[in-house]
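The complex appears here minus one protein chain, its other protein chains still in place.
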């Protein structure tokens, strides 16, 4: 089983980059499943719309994950319940619209994708414990699934803690949210592939994707400044995961980083 | 000019790893200057002692930087004032013991090393603006220095903002604090080398260097748990920077990552 | 039913003040039940010891509540399980030692005392929802109890929200933690007595009970400073609650404030 997990898609430029590169990545790597984090894919970088979900589907994306920007577009409430293979952090309070995990049936087996959110320095801070939420979901999943967790969190400490906690149970834990790819890919001792953050897709010259003049102005003046997605050059960050078909454990984890300083030849 | 910047040294295992690898790194890369972040180098992972400073000097480390753990060992107050080439975040309030930047004289020119701390999700939260602190120091530095900033911060947003803000003024901005190396090394348009985080030196199987059972227990129980530095296998993360001798701008930035899954051959 | 609820007892001076005034308060007001918040009663202002619990019992205190300093003395783990009528915030994670509510049997009826903690700006931030925790406990309590909630929280918003949420179910919601008595006592429309904060017992000239030179030094220097309980003059803050014996609803709420500027004559 080979899964391509692509990090937070930011705004129009992120979506355009996806449109250009998904076909190339498919042809180069032949992934069985493609998962993207869609929490910043709306034009203003906050949330996702129904139309964008359709756009991603038509590119061959199998599953969408979210994060702290889940509710960024108010129309999400109209489709989050019925939309298949769209997951939001599972550790929102009981009764929250949407679901925290979904199972994809593929010719090579079942893949369960979970989305969870960290609690350190995240907003809202008051989610259920992601470790205990994982355990609850894990009990509901039949043996023999590949389990991929998109762990959306701020701190490296919380991300590493979660990954070690589920080592041997999840096939892979891939971090999202910081929009910067980390260089610490590894396979933990009991077989879980781990990367602290997969990074983002979108502007290369913004600040985590947003217009940098605006972000810097806010840091300097402490005045309210409304952020906008940056334009210009692009970047794409993703990770390719290979799993063993009998153990469902990770065999290989490879980071993908494409931008104008790191062009991609295939 | 070639600078080797090595990330947060964590505890005894971090120091042992440094002892083993600094000679190898020197022989392989011939850096003109070696800088290490020492904020976690004491046995318990908090702060630095006089003896550890001496140990680092004897390895050929030219300059030590710090961060939010600056005051972790109370003896720091006895030597921070007079100790040469030991810098703590410059944006502490006026009157704070120690200094925020220092200038090294080398046969190939002067290198000013600055230490600054971010304010988002850091403790204490109430530091001066790091951008304005940089500008104040920058005015005090004669033209023609290489300027290396160790920017100690939590969020990718604040780190990127700072780097873009000083692009063309600093020769390099290297992030520390998260203990995880990021994969986004680049040279910004006006010549500043940038890496969001250089990563740590110390335990490979801990959680950002600390014993993982203890960290996970605290996340799970929310009870007070005193952290200890982990043992076992090691990792070393660093970055190698080459600068142009006339412009003082960056020519090359190369990440170094050594651990048992990523062995180092030289 | 008349309950005297006394706010956070801080250090030795807080305990001495209690020793002096509890007999006077008993004789003046004849309360059926006395509850005190003991989270700061140890000598250093953090937590409570077995000996201090005994001291409070011998004064006629019926029930002790706690808060974010519950675990401040490590010996708490030795007695929190078996100690009767000692409650810690109920919304700690499942499996936390101790209990979140207790029922006192009095000649005039049963009084259930609950302790809950807010989540805004509190540490740890990751507790269960206090509103949902209340509802779980409420279902376990037979009808006809008086229910007193010590709601230990930082923000007025969270305290008011909780009180309105349980209006008509709890007999009284009394806030603790800020150590400053508020002047907003009232009976909500469905019968719950409410006070945002009852205030503290201990030093009158400290900063929320701690030595003020130390606290101010920390604000000014941002250096680590270990706080100590202040000495000198005292203050006592409490609230007297009268409930209707048939409806268990509040009939009257009266603040008590005693200090050298507000002496007490009885």
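Read from first to last, the chains carry the letters A, B and C; within each, the first residue is number 1.
Keep in mind that, in the parts below, a contact is a pair of C-beta atoms (placed from the backbone, for glycine too) under 8 Å apart; a residue touches a chain by one contact, two chains touch by 3 or more.
This structure is a prediction, so every number in the text was calculated from the model and none was measured.
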- Message: One chain isn't displayed here. Which of the visible ones does it touch?
- Response: A, B, C
- Note on the structure: Which of A:59, A:131 or A:220 touches the missing chain? It is A:220
- Message: Can you say which of C:55, C:184 or C:228 touches the chain missing from this structure?
- Response: C:184
- So which of A:17, A:65, A:102 or A:126 would be touching the chain we can't see? A:126
- Query: Of C:29, C:79, C:138 or C:164, which sits in contact with the chain we cannot see?
  - Reply: C:164
- Task: Could you tell me which of C:18, C:127 or C:208 touches the chain that is not displayed?
- Result: C:208
- Item | Residues belonging to chain A that touch the chain removed from view | 71, 92-93, 95-96, 124, 126-127, 220-224
- Item | Positions on chain C where the hidden chain makes contact | 121, 129, 131-132, 154-158, 160-161, 164-165, 178-184, 186-187, 189, 196-197, 199, 205, 207-208, 212, 215-216, 219-220, 255, 257, 261
- Interface residues of chain B toward the undisplayed chain are 93, 119, 125-129, 132
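The rule is short, and it goes like this: only the chains that are shown with their structure count from here on.
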- Item | C-alpha-based rotation, chain A on chain C, 0 to 180 degrees, nearest 5 | 180
- Two chains share more C-beta contact pairs than any other pair here; which two are they? A-B
- Task: Determine, using the mean of C-alpha atoms as each chain's centre, which chain is farthest from chain A.
- Result: C
- Task: List the interface residue numbers of chain A and of chain B, divide the shared ones by all numbers used, and answer same when the ratio is over half, different when under half.
- Result: same
- So how far apart, in whole Å, are chain A and chain C when each is placed at the average of its C-alpha atoms? 44
- Item | Chain centre separation (chain A, chain B; CA means) in Å | 29
- Which parts of chain B, given as residue numbers and ranges, touch two or more other chains? 220
